[in-house]
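Complex shown without one protein chain; remaining protein chains in place.
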Amino acid sequence: MSKLSAIRSTKADSIATASLSVETSGEGFFEITPEVTRFLKQSGARDGAVLIYLRHTSASLVIQENADPDVRTDLVTALGRLAPANAGWVHDVEGPDDMPAHVKSMLNGVSLQVPVRNGGLALGTWQGIYVAEHRSTPHRREVLLQFCGSCAGSDKAND
Amino acid sequence: MSKLSAIRSTKADSIATASLSVETSGEGFFEITPEVTRFLKQSGARDGAVLIYLRHTSASLVIQENADPDVRTDLVTALGRLAPANAGWVHDVEGPDDMPAHVKSMLNGVSLQVPVRNGGLALGTWQGIYVAEHRSTPHRREVLLQFCGSCAGSDKAND
Partner (left out) sequence: MSKLSAIRSTKADSIATASLSVETSGEGFFEITPEVTRFLKQSGARDGAVLIYLRHTSASLVIQENADPDVRTDLVTALGRLAPANAGWVHDVEGPDDMPAHVKSMLNGVSLQVPVRNGGLALGTWQGIYVAEHRSTPHRREVLLQFCGSCAGSDKAND
């Protein structure tokens, strides 16, 4: 059984873009939810969606539980089982953690969209947005943020 | 060899959003294609794209074959092999199916976009849109639907 709510419609003709630089400390999950929220606030975003895009091939973007940190520990374990080091990879010039990192990046993906309502992320109660670092050493990762929808400034422009 | 078709351009400045509540009966795939189609019709959508977003961390969204139900049975089997229960997870307070559900949700993802043409989903012939429930007991899942593009009402607004 499924139930559809009432539909809310708006005029939307604004795009705001910024780049977010994230420094990771090696393999693990690094939350960027507060930074995305800050970007939306600074953009004057109201209703629409935000595209989150990671410009790398050995890290990924994940929306997952933000409560018990054990979940993230287990997610790292799970990915390590799916793409183990020293598994006879052809591409191994950059170290034993490199090819597994590419596999994990492919499985999780580097492109996400989250709806925005009244200027805030419409995440579920337990959802956080994470950059998942799959290399064992610290890296600087670039995330592009792009809001598409209605902005606080849009109306004025149309007046 | 690849071939690019002619390009079709439109003015698009409308966003319509709604929430879809889906009741699952436990682990498995639950099709929401008809509900998304209904949302597009009620929104007056014409050309653009629809964002489908699941607000949970132990279920996921999947576009897969809508013909032979055996495919969905095998997909559940495949996910169970990739993230088995009782595999030494640290996070196990919510039961043996909980951490595997988080892993499956991470791998499949919770955010999808599908192009919309003439008000209808531009899915392939064999594609259906599914909420994949990864917990063993029934759950109520919330899906956000957001159309961005041109609407039947848009032209009037521009007249």
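To keep things simple, chains are lettered A and B as they appear, and every chain counts its residues starting from 1.
In this text, a residue touches a chain if its C-beta (ideal position, glycine included) is under 8 Å from a C-beta of that chain, and two chains touch if they have at least 3 such contacts.
Quantities reported herein were computed from a predicted structural model and do not represent experimental measurements.
A.B. asks: Touching the hidden chain in the complete assembly: which of B:A16, B:L75, B:A101 or B:L144 does that?
C.D. replies: In the complete complex, the chain left out is touched by residue B:L75.
A.B. asks: List the residues of chain A that touch the chain left out of this view.
C.D. replies: So the residues of chain A touching the unseen chain are 13-23, 32, 35, 38-39, 42-43, 51, 53-57, 82-83, 87, 89-91, 93, 99, 102-103, 105-107, 109-111, 113, 142, 144-146, 148, 151, 153, 157.
A.B. asks: With the missing chain put back, which residues of chain B would touch it? List them for me.
C.D. replies: Spelled out for chain B, the touching residues are 1-13, 47-49, 62-65, 68, 70-71, 73-75, 77-78, 81-82, 107-109, 112-115, 117, 122-127, 148-150.
Heads up, the rule we're going with is that only the chains that are shown with their structure count from here on.
A.B. asks: Counting in whole Å, what is the centre-to-centre distance of chain A and chain B, each centre being its mean C-alpha position?
C.D. replies: Whole-Å distance between the two chain centres: 18.
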